[in-house]
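Yeah, one chain of the complex is gone here, protein chain that is, but the others are all in their spots.
Letters A, B, C and D mark the chains as written, and numbering starts fresh at 1 in each.
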Amino acid sequence: MIIYKNKGLLQSIWHFHTGPTAKALMGRLVVVAIYVTIVTVAEMHYTDLRLKDTPSSFLGAMGILLSLLLIFRTNTAYDRFYEGRQAWGVLVNNCRNLAIYFNAVLPEGDARSREFYAKAIANFPFALKNHLRDSNNTAELDIVEEGERRDLSHFDHKPAGVSNQLWVKTENLYREGHISESQHINLNQYLTTLMDVCGVCERIKSTPIPFSYMLFIKLFIMLYVTLLPFTVVTAFGYLTIPAVVLTSYILVGLEMIGEEIEEPFGLERNDLPLNQLSQLIRVNVHDILQIYLPHVEKQAAKPGFTIVT
Amino acid sequence: MIIYKNKGLLQSIWHFHTGPTAKALMGRLVVVAIYVTIVTVAEMHYTDLRLKDTPSSFLGAMGILLSLLLIFRTNTAYDRFYEGRQAWGVLVNNCRNLAIYFNAVLPEGDARSREFYAKAIANFPFALKNHLRDSNNTAELDIVEEGERRDLSHFDHKPAGVSNQLWVKTENLYREGHISESQHINLNQYLTTLMDVCGVCERIKSTPIPFSYMLFIKLFIMLYVTLLPFTVVTAFGYLTIPAVVLTSYILVGLEMIGEEIEEPFGLERNDLPLNQLSQLIRVNVHDILQIYLPHVEKQAAKPGFTIVT
Amino acid sequence: MIIYKNKGLLQSIWHFHTGPTAKALMGRLVVVAIYVTIVTVAEMHYTDLRLKDTPSSFLGAMGILLSLLLIFRTNTAYDRFYEGRQAWGVLVNNCRNLAIYFNAVLPEGDARSREFYAKAIANFPFALKNHLRDSNNTAELDIVEEGERRDLSHFDHKPAGVSNQLWVKTENLYREGHISESQHINLNQYLTTLMDVCGVCERIKSTPIPFSYMLFIKLFIMLYVTLLPFTVVTAFGYLTIPAVVLTSYILVGLEMIGEEIEEPFGLERNDLPLNQLSQLIRVNVHDILQIYLPHVEKQAAKPGFTIVT
Amino acid sequence: MIIYKNKGLLQSIWHFHTGPTAKALMGRLVVVAIYVTIVTVAEMHYTDLRLKDTPSSFLGAMGILLSLLLIFRTNTAYDRFYEGRQAWGVLVNNCRNLAIYFNAVLPEGDARSREFYAKAIANFPFALKNHLRDSNNTAELDIVEEGERRDLSHFDHKPAGVSNQLWVKTENLYREGHISESQHINLNQYLTTLMDVCGVCERIKSTPIPFSYMLFIKLFIMLYVTLLPFTVVTAFGYLTIPAVVLTSYILVGLEMIGEEIEEPFGLERNDLPLNQLSQLIRVNVHDILQIYLPHVEKQAAKPGFTIVT
Partner (left out) sequence: MIIYKNKGLLQSIWHFHTGPTAKALMGRLVVVAIYVTIVTVAEMHYTDLRLKDTPSSFLGAMGILLSLLLIFRTNTAYDRFYEGRQAWGVLVNNCRNLAIYFNAVLPEGDARSREFYAKAIANFPFALKNHLRDSNNTAELDIVEEGERRDLSHFDHKPAGVSNQLWVKTENLYREGHISESQHINLNQYLTTLMDVCGVCERIKSTPIPFSYMLFIKLFIMLYVTLLPFTVVTAFGYLTIPAVVLTSYILVGLEMIGEEIEEPFGLERNDLPLNQLSQLIRVNVHDILQIYLPHVEKQAAKPGFTIVT
């Protein structure tokens, strides 16, 4: 994610234009520029397709429908971005509430359980982050008690593995009488929420906008840009070229930003800073349960740079 | 569902255009093409209906209202698609949470109950999928303990039958003291959610957009396409024919995609991959409860093909 | 409700146009037709109001605002329709979950309680349906134990009466020890939801769109249709008459459909099939609790006809 | 609130136009009429500001942005109106559920507690209504047991006082063993909801649309209406005057209705019938708990008049 509030705007723009989405956009604009140059030269020197007489009401109605479709696209993409951000916000809340609750429930002296929970709760966001980024890497996860890390290797689904560790430990404490009936009921909702967040993120990742709409909007833009030069060439002359390229920049750019935003768990320029959020959870959870955490980890949780992953 | 991210776009387009919706669309465009050809020839050679002088503000306002209605249609259809996807996302979460919870609650040695839950939980999505696709087929359901499969045959409503098996077994464990008061309360919400998902899907399936709106939008498009050639024929000449066909493609196509998307539980090209999601739940639940599952089933849960049902 | 999926579209259209909304619409279009004929003849033969020179940008902006208002109207009406449908969907879910839960909780042999719950749960949707349709008729309600039906006559608010019967019986079972603490807590949410659904439906019924908006939209449409013939008469000549009538059909029709849809509990063509949903709940609940139900009732729960109430 | 379904529409319109919002609207239209008359006469007889040549695309785009802003305004106002109505709907539900629950839980013979709850529950909506209408009047509240009414005088916040009475009484019953553990847990959510509804209503009341947007929309309308006569005077002549006044009626009227609707707890023509809803809750609660209520109070709960407060 590009952090732009109170930062140099120019630096942010520079970073933005070096990303892969920006590069793909440039590629398409070059194609449009070549096409419109050919059309303009041909229309002005050789032929006349009569399309320049297109009644304005007809083209206008098409332009409005295209605009509305692009805003529909923008809205759905933004909703997914926001839903993903909300899911991670719920995760931050929930991990903190879990830590606060265990801090209040566990006996002062039970340092071993405290450390277990500080580490295991903080492991969940890292496991989820890697799961969403298609990585099975568990190097960022803290080892919780001897042998437990090996346990995770049994699970194909790492977040489910971490959630499992938390449940098994909690049920053991309950069976041993360290957690009362009411505390057990209270804990349930926090532990359930972990996997609920995981499910929401998986859903956002695996279900983009339906194929039909994606294809339909792309075809519609292509059609509009193809017809545009014919309708303005008489009025604009050689200014047709920059006008059509600028229009394409707006239409194609809006569509491509939507495509990038709607799956916000990757490493693209606009994606969510999952690394930083995971670090933040780790710092908060250790802070609340009063378990020592090296200073270098606390630094990483602060969004001090322009680009955060 | 067509999987198009990171796949060949052209292949996806090809698959899309062989679907029944695409074919129905082609049929309607042929009708439009014939109509517009007749009108164009008639207007240019024989008569003049004066409609070409339609003031642009009048036709423009109608075009805008039609565009807004089509976007309203698109929004409601997409909302149902998304609501259906969310319901299945909740089902995935809930089945995993049920498995994690029973894994933590059931004694290590109680292999029989573990196997019952692994199979019965995984049966629910398959029963729901077939129920939504109007099939009573129970071949995909695993047999849970001798005689229980026969039980399902008593139920007209198979998902209710599976839910019933889960409840009866759980209440038995509770009455026998294997599940404590607080565990019993915690389990309740997971078991309830199964039938809630079923209800949401049934609702989406049985209540399309109200008949009045469906009919109204169809009539409005028909009216617009009927009048369109008269208003552009003077300016476009024979180019009227492709212009009107393209416009019809956009208007009719958008309406038909909406119709297809709004009931996302079928086997159409844009429908949800219920088969794959059910397999995914089966794999995850067995993974969590550590019950052996043949490798071939794990493969089927991966969306490795362009078209997934 | 008109069932139109996979049915003859023409038959559905025929049924639609015989409904009272369609008839009221026809009445208004006749008034518009008379008015526009008078204006057209007067303008063409006698006078000239200069309104035909209305700048297109001015009329266009008004047309867009009117379109946006109509879509706002359509959205709010549809949201109420959908909210009403969702409430009944929740009712279906909840009644089934109640039945499944009592089936698992009640002892196998307690046939009397089983029958009580099968009948009392199934009575709730019928009581709610009649309440929403302003009827106090209790003929469709099954008699639950001797004397209980008489009880309902004490209640002005029949759904509250049925809910009351369920609560009293459940609290009795709890006090007699047939329901444990945790089962009692679990049951609470199901029983509460019954009256929540009732409240949502009552709210939708008693609060239409605020009077100001309703009046404002009607006046705006009237104004637009009144001015329209003057602005197109020069260009269209006698074609003004069908053009204005068609435009009125679209504007007035959209507004009237909104009015009909926003209160979806009546017996109009687009209203929800409350009868069928109530029958469906009765069939499902008896199916789950394994109480015999005559075959004729099962039939009525299937949406086998074009028009369902 | 004006009740207009199945009532004389003309009577409703009359009532509407005697309200303060309608009067303020008339005042502004008179100002517009004077302004536009001066401009029209000046333009036609003395000078020419060239503004009549404003390109239609420029004014059109501004008109569309203004239309979209007005619909944004309408949407947010309506959402608040609807959120306020939903809150009161939840209150109706919740009070009925509380009554049904206490009816089932309290012993048949405990007439004193029954009467306490019938009166105290019914007091809450009245206390909330007066709180929202900035009145400290407690005359409509029933006296609950000797001395308790005096208690309310200690509270600045009357609804919190009533909620407090309910909680204290319930905790006493619990401590004395009349309410079991599970009944106590079940009751919690009903009692919490009372103050939640209060909080939602207070929020809607105290936070109108942000000042910037309110001011921005007003300035935009003023600008549009100021420029409008110049752009149509050549085409319309003296018809400019009614045209601009009508347009102002639409723009200003829509904005003023939004302002009135967004705070729906007052005594304006479009506000919610809080008096009637409070009476309805009182009647229902007494009906359910079988406490006698004079017939005159039942009458007041029926929306039998055109204007209901």
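Heads up, the rule we're going with is that contacts are C-beta pairs under 8 Å (C-beta built on N, C-alpha and C of every residue); 3 or more make two chains touch, one makes a residue touch a chain.
Values in this document were obtained by computation on a predicted structure and should not be read as measured data.
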Options A:V39, A:L70, A:A120 or A:V225, residue touching the unrepresented chain:
A:L70
Full-complex contact with the absent chain, from A:A24, A:A42 or A:I100:
A:I100
Interface with the undisplayed chain - residues on chain A
1-2, 4-5, 12-13, 16, 21, 54, 56-57, 59-60, 63-64, 66-68, 70-71, 74-75, 78, 81, 85-86, 89-90, 92-93, 96-97, 100-101, 103-105, 180-183, 185-186, 189-190, 228, 231-232, 235-237, 239, 243, 246-247, 250, 253-254, 257, 260-261, 269-270, 272, 283-284, 287-288, 290, 303
Across the whole complex, list the residues on chain D that are touched by the chain not included here.
49-51, 53-58, 60-62, 64-65, 68-69, 72, 76, 154-157, 160, 163-164, 167-168, 170-171, 174, 181-182, 184-185, 188, 192, 195-196, 198-200, 202-203, 206-208, 210-216, 220, 223, 263
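We adopt the following convention: only the chains that are shown with their structure count from here on.
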Taking shared residue numbers divided by all residue numbers at the interface, is the value for chain A and chain B over half (same) or under half (different)?
different
Report, in whole Å, the distance between the mean C-alpha point of chain B and the mean C-alpha point of chain D.
39
Roughly how many whole angstrom separate the Cα centroids of chain A and chain B?
24
If I count partner chains per residue in chain D, which residues reach a count of at least 2?
none
Have a look at which chains touch which and call the overall pattern line, ring, star, complete or other.
line
